[in-house]
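All protein chains of the complex are present and in place, except for one that has been dropped.
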Amino acid sequence: MKGHPERAAEFAKDATRVETTDRNMWTARSSRDRARAAVPDWEELRTAASTIKAHTMSRLDHYLTQFADSATANGIHVHWAKDAEEHNQIVLKLLREAEVTEVVKSKSMLTEECELNPFLERNGIPVIDTDLGERVVQLREEAPSHIVTPAIHLNRGQIAQTLAEHLRSDPDNDDPHYLTSVVSKDLRGRIHRSKVALTGVNYAVAELGGIVICTNEGNVDLAVATSDIHIASMGIEKIIPRLADLPVFLRLLARSATGMPSTIYTSHFTGPRQDSTMHVIIVDNGRSQLLADEDHREALHCIRCGACANTCHVTRRGGGHAYDFSTSGPIGSIVAPARDHDRYGSLPFACTLCGSCSDVCPVRIPLHRLHLSWRRRLLSQGHVSADKRRLLAQMNMVLRTPQRYRLAGKALRTALRIAPGLLARLSPWGKQRDLPPAPPESFRDWYRKHRK
Amino acid sequence: MSRDAVLNAVRAGKPPKLPLPPPYSAPERADDPVAEFARILTIVGGHWHVATDLATTLAEITGPLAEHGPVLDCTSAETSEVAKSATPRSAVIVDGRVGVAEMGAVWVGPTLLARSYLPVVCHALVVVITREAIVHSLHEGYARAAQYLEDEPYGMWIAGPSKTADIEKTLVIGAQGTAAHHIVLKTC
Partner (left out) sequence: MNIGLFVPCFIDQLHPPAAIATLRLLEHYGHSVAYPESQVCCGQPVINAGQSDIAEYAARFETSFEQYDAIVCPSASCVATIRHLYPQLTSRCAAVVEKTYELCEFLVDKLAVASVPGRCGDRIAVHQSCHGLRELRLGPASELLGEHLPQPTDRLKQLLGMIPDVQLVTPARPDECCGFGGMFSVVEETVSCLSGNARLKACLDVKADIVTATDWSCLMHLQGLAQRQKLPLRFQHAAEILAGDLP
């Protein structure tokens, strides 16, 4: 089964692509650093965010109920979906009732996870993604590679080509300003025409019975305002208790994601506008299972800023698509294995445990520690490859017994001395690296000779 | 029923109860929030104006934009009917009820806007605000905006002209929404 190593290697075949992705994502990381420096209570905010989330999860049923009841009292239709299939069916039913032939959708990783677009398309309703980056990858028939900047792996030349192919723009003009105007002109007409606006949710405020959506482009507001029906999909973990908790997260979100003090538009929807209807679909799809997992439940605290992906050298150089999951980067590596141990078993190992992700996470999820925890879980449940298990057995054999250890060490040093080339060819280590030079003796040998 | 299924699954798996922290209080700041607001606004791409005579300042801003269409002044009640049309506007003028200095953001509500997309789709957004309405932190901002959220189904913080950096992290202004963002401090 193809896992992260194979996909990353595939991605890396194009050196320009690696350079582009790494450069773009590091730019976001640097911007985040600068933004953080300007917030004197940054570390207190992180602690508050973490504590609010931990509390919320411990009373999640209460807050979900409070949200649903308040939202309903505000005139919002609240739906519940156990899984992706049920979510998609609810959306389809609402669209059929509204007799729509095409819908626009703003960025929602939940709808990516539920594979809503292909589902609606199979049922005769095309979906147009209105987030600029998402629209570009949609035209290319690719998945987004990053939850905040979906086209971060593409350079302007590639985007110019894509737009020329699908939107009849000038293939030789790769100015980002021109390219942006091409896409937004195309989208504006579609947005105005669409009767229904599909959106995600950044925060659902329980005491308010309302939702908050953050964008930079304004595509959510445009779509919702020019439509008669707003359908917002949210995961159960998006709940926060009070309005007063909202600024804690908002002060962290955009700074962590892009380095700006806030997103341009922070839109609050607490009920349908006049002459329109609003729906919120509350989705589980495996989240309650993750909640029950003592070791990994903190992953539900994630606010989708993408900072962990931006700082992760593995994501930057192996690419977001190597995760083969709706969410890339370190948080993806923790959430995905919960869904499919075998398909995503390589993700927790796609990590050097460097800890950078944990240091940038605005809600203090100990991301790198959760990678190690997943390794333990996968090993103990037998979801690790035969090769890995063999290697582990060999390591234990050698490292637990001094005599075997010294013998193995001596053998290794001898082999390094007499046949380094052969050794290099036998191991993936040797593909791009020389093996270390063979020391004449071990430290223990030296110590016995010189110090005892 | 799926509502019960989801809630039961959550009840079964949720962690042991942890306390709700008190509402967060941001550190106090002694400096002038209006000066900070102006500084951040400029960084995020907005234009700052201090108006001794509001009408003159507004004319100075909107005059050069005439080619983009008529101006829509939503600060006066009579315009609520006009606001329903989707005609491209050169500028829309709205009242900013709260300003948050740390983000250069203003709260705009739907009161005079039948269709809430107007702050997004006009060429230039002009927000008129008073000194007293500007606070330092988003925490204070929400304390003030709470009342609007009680009464109205829609409200937003706007913190600059529409932006995207989806292409090679290059900043492009005026992506799908307004290309120009003006905040006018009304001093009388």
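We call the chains A and B, going by the order they appear; numbering starts again at 1 in every chain.
In this text, a residue touches a chain if its C-beta (ideal position, glycine included) is under 8 Å from a C-beta of that chain, and two chains touch if they have at least 3 such contacts.
It should be emphasised that the depicted structure is a prediction, and the values quoted were computed from it without experimental measurement.
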Touch partners of the unshown chain, restricted to the chains that are shown, please.
A
Of the candidates A:H4, A:H301 or A:R364, the residue in contact with the absent chain is A:H4
Given that one chain is not shown, which residue among A:I147, A:A350 or A:I365 touches it?
A:A350
Considering the entire assembly, which residues of subunit A contact the chain that has been omitted?
4-5, 8-9, 12, 18, 22, 26, 33, 36-37, 39-43, 311, 313-314, 317-318, 349-356, 358-360, 372, 375-380, 384, 388, 391-392, 395-396, 399-402, 405, 409, 412-413, 427-429, 431-436, 438-439, 441-444, 446-447, 451
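One rule holds for everything that comes next: only the chains that are shown with their structure count from here on.
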Whole-Å gap separating subunit A and subunit B, where each centre is the average of the chain's CA atoms:
28
Touch list for subunit A against partner subunit B, complex:
20, 24, 27-28, 39-41, 44-45, 48, 51-52, 54-55, 57-61, 64-65, 68, 74-75, 79-82, 86, 130-133, 136, 149-152, 154-156, 159, 176-177, 179-180, 184, 187-188, 192, 208, 210, 216-219, 221-222, 224-226, 236, 241-248, 250-251, 258, 260-274, 282, 284, 288-289, 291-294, 297
Show me the residue ranges of subunit B that touch subunit A in the complex, using the header's touch definition.
1-3, 5-7, 9-21, 23-24, 26-27, 40, 44, 86, 102-105, 110, 114-121, 137-139, 141-143, 146, 149, 152-170, 172, 175-178
